[in-house]
Structures are given as structure tokens and as C-alpha cells.
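One protein chain is absent from this view; the other protein chains keep their places.
Up next is subunit A:
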Amino acid sequence: MGKMPAAVIGVGQTHHRAKREDVSMAGLCREAMDRALEDAGMTLEEIDAIVVGKAPDLFEGVMMPELYLAEALGAAGKPLLRVHTAGSVGGSTAIVASSLVQAGVHKRVLTVAFEKQSESNAMWALSVPVPFVMPVHAGAGGYFAPHVRSYIRRSGAPTHVGAIVAAKDRTNALKNPYAHLREEKTVEMVLASQMLWDPIRYEETCPSSDGACALVIVDEDVAKSSPNPAWIHGTVMRSEPTTAAERDQVNPQAGREAAAALWKQAGITSPIDEIDAAEIYVPFSWFEPMWLENLGFAAEGDGWKLTEAGETAMDGRIPVNCSGGVLSSNPIGASGMLRFGEAALQVRGAAGEHQVDGARRALGHAYGGGSQFFAMWVVGAEKPTS
């Protein structure tokens, strides 16, 4: 027996900020959950199971926060699962939640992912020195910058392509009332900003945010109650080792294989022609062209040409991160679920000012760790035929 149809009928998110000092972790999660439930026209009582996701516990210093959160999240007396796959966790959490419905185990699953980065310092948490090893680590930017340099060298991309991405995403965020950074940016402004981890500039870097995202995922029967369900057409997760001899960190094998499997599941043969909007996990600007290639929207070495030609803008051939993306809001644990949720909003026609006209199929994508965890889904306005 194949998977049973499942759909997203509720999407909720917080207003993302550098510091949400007005709410606790529980309050942050509930803000997103209550919006998702309202969107779905449901109450917590009607939910069968709750799936929580967040990134490393060192970010808030609370071990297994799902235990303390259980009651506030309304999970008492229900199954409560916690998922962790580093930065991709928001995506993989949504996939775990959807699989509970697709397997026929539950009819109505609520999933929530969060991060309260203001409770500590992610740069510190990702750079804790390890004995005997050279202390050259410098957070996520320090990790990814050499691989961005590799991409630029391998593809021959002009060095301003990263700035095009950053200016586009920050400007898109002006259309998203929930985004953390909402400021008009030009390519010149991005290029003029400080080099933090050369070749990555300050304005090409995601912010640290407090925020949460929640989804209500239901079976075919319950989805009838929704005027605009986002049907799940495919879900894929893949992983690979962080380091291996000659491992390709620019175009990782796990991402390539995940994308190929995803398009096959969703019955898509030409992603750039058949996907109307993509929400791709781009924490540093250059990852837009890198992931365009990894996902198969462009041939290897050609991703930057789509970006440079404006094809990833809202009115382009493949609009990428119309919400402003991770570059505009980065509550790490929630960032992947925001990509998945924004994809659902697009095919539901519910993305507000950043809606792509007539979007019928959309991609949600997340990656994490040292580009070693990938999670992605395709959602559509039509119920899948197989």
C-alpha cells in the first residue's frame, strides 16, 4: 500500500525578531501554533499528535526542551515526538509529522519548530573548542565560507552574484510582515558591507532570530474542511558524512540524490518548468546558486546565471524565497519549517503580498550540519494522482 494523501491546512509563524523578550520558549511556540490552528479552523483538542523540532540544545541551554514544553504545547495525553537534524530540522520535523498522516497512524498532526537564539550565542555554541584540534573554527560562516570560495572558483561566477541574492531576499522580506529584517537593500549596499568571513559579507549573512513556525497536517478526509489545502506531493530526507576524502561540499551527493528522488515522487521531469515557487534554505547568499544546481534547477556551474539574469526574482522563471528566506529571518530550528510552510502558503494562494500569481506547485527545502542533512518537499494545489 502506498502513502495516503496528506495536506497542510494550517500555517502559523511568529513575528521573528533578534530578541523576543516578551515570550518564553513555550509562548513563542504557542504564538505560531495558535496561528496555525486558527488558519486550520481547529483547536488543540482536535489534534492527535504533536511533533516538535529544534536545533542543538546548546542554543538555549535546555536539555530536551520538549519535555518541559509538553503541557504548554497541549501534548499531555498525546504522542509527542522531538526531531533533531541540525539546521534542516524544521524540514525534517514537517516530514516526520506528514509521515504520521501518510502512514494512516493519525488524522490531524500539529508540528512546531522553534529557536530562541537570544537565549545564548550561536556563534559560541557552534565553535566550542575541542582538545588537540586547531581552534580555527568560526561558527557557521567560518565553516561555509571556504566552500563558497570553492563554488565561485569551480563555476567561474562573477563575485557580485552573492550580493544579487542578498539584495533580492532582503527586498522580498518587505512584503512579509513576519520577517525579521525588513529593509530595502541594493546590490551596491550589500557589496559595500564588511567582509566577515571572506568571501562572505555582512549583508550576505542570515540574522540571528527568535521565532517559531507551526503546521497542521491532516488526512484526505479532514482536508475536505479546508478551502485551500496544500497537498503533499513528495517528501525526501538524505544524509551523508560531514567529512570524507574528496567529499563534494559544493554540490553534495545527499542533496543531489534527495532532489532526484523528490522530483520522481512528485512526477516532475523539469523542475524549473514545473515548480512555480521555491523556498530554499539560503543562510549565506551564495547558497542560492549552489542549491539551484544541487536541486536540478540548473546544470552544474550554471546556477549563478539564473540568479544574475533575475530569474529567481518574484517575477522570474523560478521565484526563490519570495518570503525573504533565511537571509531575512533565521530562527534556526524553525527556518526549515518556514521554508516548508511558505511553500504551502504559495500553493494555497495565501502568501499575501509575496504571493506568486497562480502558483500550483512549490518546493520547500532545508539543509543542516556541514551540508550533510537534507530535507525537502513538494506541495501542490491539486491532490496528487498517485
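Criterion: contacts are C-beta pairs under 8 Å (C-beta built on N, C-alpha and C of every residue); 3 or more make two chains touch, one makes a residue touch a chain; residues count from 1.
Note that contacts and distances are computed from a predicted model.
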item	value
Undepicted complex member, UniProt protein name, chosen from "Zn-ribbon domain-containing OB-fold protein", "LacI family transcriptional regulator", "SoxAX cytochrome complex subunit A" or "Branched-chain amino acid ABC transporter permease"	"Zn-ribbon domain-containing OB-fold protein"
Of A:Met123, A:Ile272 or A:Ala313, the residue in touch with the unshown chain	A:Met123
Hidden-chain contact residue, picked from the options A:Leu44, A:Val105 or A:Met189	A:Leu44
Residue of A:Pro5, A:Gly90, A:Gly139 or A:Pro283 touching the missing chain in the full complex	A:Gly139
Contacts of subunit A with the absent chain, listed as residue ranges	19-27, 30, 43-45, 58, 60-61, 71-72, 74, 76, 116, 118-121, 123-125, 127-139, 141-142, 145-147, 149-150, 153-154, 194-200, 241, 243-246, 250
